[in-house]
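Encoded as structure tokens, here's the structure I'll be asking about.
In this view, the complex is presented without one of its protein chains, the others remaining in place.
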Amino acid sequence: MFRLIKTLNRIALIKATVAALLVIVVVFAGSRNLQNYDAALIGYLFGTVFAVFGIAYRYSVWLQRPPTRLYWRRSWEFLLSKDFVPYATRSLKLFFRNILFQRFIYPRGKTRWIGHFLLATGCLIAFAVTIPLTFGWIHFTLDPDSDTTYIANFFGFPVSTFQLGSPMAFAAFHALVWCSVLVTIGAVMMMKRRMTNGGLIATQTFDGDWLPLILLIAISVTGLGISYDYTFLQGRTHQFMAVIHAITVILFLIWMPFGKFFHIFQRLAQLGANIYKVEGSRRGMAKCPHTQQEFASQTHINDLKDVTKDLGFDFTLEDGRSHLDFSPEGKRSALAKAHFQARKEGGHFFG
Amino acid sequence: MAKLPVSVDKLIQDFGPHKNYTPKDGFEGTHEPDKLVKTHCCFCGMQCGIQLKVKDNTIAGFEPWMEFPFNEGRLCPKGVQRYLQNNHPDRIMEPLQRVEGKGFEPIDWDTAMGRTVDEIKRIQGKYGNDAFAMLSGVSLTNEKSYMIGKFARVALKTANLDYNGRLCMVSAGAGNKKAFGLDRISNSWADLKHAEVIIIAGTNVSETFPTLTHYIWQARDNGAKLIVVDPRVTPIARTADLHLPVKPGTDSALFGAILKILVDNDWLDHDFIENHTSGFDQAIDAVKDFDLDWAEAKTGVPQEKIMQAATMWGKAKTSFLLHARGIEHHTKGVDNVLSCINIVLATGRIGKPYCGYGTITGQGNGQGGREHGHKCDQLPGNRDITNPEHRKYIADVWGIEESEMPGKGLSAYELVEAIHRGEVKGLITICFNPLVSLPNNNFVREALEKLEYFVAIDFFLNETARHADVILASSLHEEEEGTVTTAEGRVVKINAAITPPNNARRDGEIIMDLAKRLGAGDKFNYENSEAIFNELRVASKGGTADYFGITYEKIEKNMGVFWPCPSEDHPGTPRLWEDKKFRTPDGKAHFNPVPWKESSEVVDKEYPVVLTTGRVVSQYLSGTQTRRIGKLVDQYPEPLLEIHPKLAYHYGIKERELVKVVTRRGEAEFPAQLVETIREDTVFIPYHWGGKQSANQLTIGTLDPISKIPEFKVCACKLVPTKKWAGPANESPAYQSF
Partner (left out) sequence: MPNTKYDQQMEFFVDMQRCIGCHACEMACAECETNGQESMIHIHYVDRASTVQTTVQVCMHCEDPACANVCPADAITKDEFGVVHTANSSRCIGCSNCVLACPFGVPQKQEQAELMMKCNMCYDRTSAGKKPMCATVCPSQALFYGTREEIQKMRPNSTPVKKFVFGQQEVNTKVNIMMPKGSTELKIH
């Protein structure tokens, strides 16, 4: 955001191009040179390739910022150390807890967590279903020996079979319907918050906060439309439903690198921040010269001194110490004391 | 019968105190309330304006009221959190009765009232009318204060009615009546802003009247010098131009010495003294030996500082002197007040712009409540219950024979003593928690346990009400309309925002119903609060506290009216005495001689340390309301023993060590807080808590002979370190008072 990212970034461009090409490669590999590819999904594929390009570009630019780079570097350094096993286990646990279940939202508000969890779960399952389909990794074929048995193929290899009309089949073919329901409920809950909570009303923006929810609902509703058409209208409006759904999804994909949805990818950094904190406190804590209390890891303080210097700040004091050696309370007290002193020298504590 | 029905733990479990917090997203409707109701804070004599947000007949939050002239939106932490009394899990929603071994069980109103009336009749029939007493409080509106005064005399027919103002500013009231013949601060706060020198004595303004701070700061911005008299460096004293760390109980020595310096240097207003005062010679004669050496030895204040204060005061052209409980809570409380008044009169700085003097009334309606009748010796309009003319006038207003009106009763603490002696057998309380707020409260508990019948009117089950036989579920401040009179003498309007929940009833309705059942229904036929006020106006007419010209409409239009206001076309009186016509019999302001006197208990070998008590900013009085509000409790969770490091060192006391504080009345343990902001010979404990951590187990029940105020501010104690350490403050259960 600040400095450094004003111009087009060559490294990011290269990385993004590589990522986009890689997607195309895996599509070819997964669909056996497109022979298993469902041509109806090609629009989605283009959208996805664009999204991957955009996300990779933004991610790469993001990683170039000094604080992010530092966290990135430190996270891998600490993870790939002799303590790989405990840190990997910890990260895995946190991945489930905080990424898949977003438990950290719970203390921010119970309904907020429920809403977000429904919405996120719907999205994640939908991604898990649609990405392999869009990439042509999964396709279904009829068992030549039985016209009621379906075979699911992954990368062209048969992995499971199920009977047409079985509960399993019903669940699988309607997976996206369930996702749509979850997303819609979640998004409505989040919208309700945004309409009644005074704090949110004051600070929200249309493109930052409402558009994502509207898009999610649009995708869900149009997706349900396809299912509705198929189930109750014998496919009479299929063309219309399919096109309008594709438009919403492709809009979503194209917008993903730019808008709020990018946080899905940023959120992973939370795992790194956690390892950083644990390893940092193991290496020793910094003690505030004012409060005489430990307040952060010494590693963190030292790293911050470097990072702030990279960013053009210099909190070094005349005696060689740094303002950053003080805890937040120590900093506030230092200011208060300096103010008291200045008032005293001015002849009155009060003025 | 009035012992606790079950263990105190069980009572706390059922009725609290529990801490109430606002939910994370605020109470329902806080963003879009149905309405905003302009009213005032329920705490303290400043009576800051505030708007309550109302949603579906509950209080959802508050919004600052920027237009109210006194505070323009400013509030203290108690004011900000006041709305949490509403939506409170501890709220008593229906009448309760004591059931031995079980606690308190709900009963219907008819049973509760019927039983109360039967008991009143039984006790009065057996022991005489005065054997049933009433204790009231001045958090109540003028209307309720007036009605209770009338209820006790007309319906209950008892002489024994008194109120918690007895623990508040009665010394100031008595002193003011002696000196001026009228009991009110002489000027509105507006004059404070332009005074050249301000003395504040025994008033921790920054913690007890936070919103008044702005006026003092504004005065300083305008060049005022601030002199603070206090044994502790309170937040307002920290930056003061002069802080006089007076030894508790020696205020009159200090002000006497200052008076002598004024005389010696001829910093006097001879013209004023000659024409408008009396008693000057006797007053200076009483202080003729109060020289600086003597004063320093008595007060512990370095003589240069005393001289400096006297010089600043003596040479000033305009000035304001304010005091509060710090000098009033003494057996010589009235003396202390008179010693202050003497230096005001000597310099003639009263009744002029920016020249003022007064007490800062503590309770919400400390001013109005003490004028209209629930004081044992007084009738509405600040009339005297022993004065035949006054009696006749009020008897006529009330529609009774003068002979039917009971005489002067016992004051609050004397009443408790009478209960203890077995002379008073029945008690009705409203708005008073004597078990926390009276001194020597182990004695108070013994007294309560001797009562044959005790009925409490309250909205929370406070420590005293735990001993009651019947509780009448009453109303919160925001549930009944009325007026209060602020510490500056401004009559303001309390607006009802909601109605009482469930089966709770308005205080006024409860009193009227009781009166009816006692056979005085015809005298308590008020349609609404305004009808009571209109009767009060007539009752106060011609008295010193004359409200006759004040109407609800006028209050609302002008955002308050200052009494005296004798007629409807009168604008009210923000500044008194501009005409120099004092309300004493001779029309002059009276100097009063204040010879030196010791406190009732002085330190000795056995009890070598001075104990003083006071308040903290996050709590209000006995804590019935504020010990139930989560954030206020968390701000200062438990009473601490403030002690100077040197004194602590002497006893080997360490930070947060539990120290047993022992007096001749009792003992209790408090965590030590080592601070250099207190005198080396004095320790301080705030008094808002009950039970094991109640400071008032230690204080002394001796009274000022005139005002009958107890000596909360000074007694002798000894300190015993226990070598035990207090746990984390935030885990302290002190707020529950078990």
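As written, the chain order gives the labels A and B, with residue 1 at the start of each chain.
As a working rule, contacts are C-beta pairs under 8 Å (C-beta built on N, C-alpha and C of every residue); 3 or more make two chains touch, one makes a residue touch a chain.
Not measured: the values here are computed from a predicted model.
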Which of B:81, B:116 or B:319 contacts the chain that the document leaves out: B:81
Candidate in contact with the missing chain, chosen from B:33, B:61 or B:439: B:61
Residue touching the undisplayed chain, where the options are A:21, A:159, A:195 or A:335: A:335
Sole residue of A:13, A:26 or A:105 that reaches the chain not shown, by the stated touch rule: A:105
In subunit B, positions touching the absent partner: 21-26, 30-31, 61-62, 64, 66, 71, 73-77, 79-81, 206-207, 210-214, 217-218, 221, 233-236, 238-239, 617-618, 631, 635, 645, 655, 673-677
Touching residues (missing chain, whole complex) on subunit A: 1-3, 62, 65, 67-68, 70-71, 98, 104-105, 107-109, 197-206, 260, 263, 266-267, 269-270, 273, 276-277, 296, 300-301, 304, 307-308, 311, 313-318, 322-324, 326-340, 342-343, 345-351
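One rule holds in what follows: only the chains that are shown with their structure count from here on.
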Separation of subunit A from subunit B, taking each centre as the mean of its C-alpha atoms, in whole Å: 59
Of subunit B, residues touching subunit A in the complex: 24-26, 30-32, 217, 220-221, 238-239
Contacting residues of subunit A [partner subunit B, same complex]: 109, 196-198, 201, 349-351
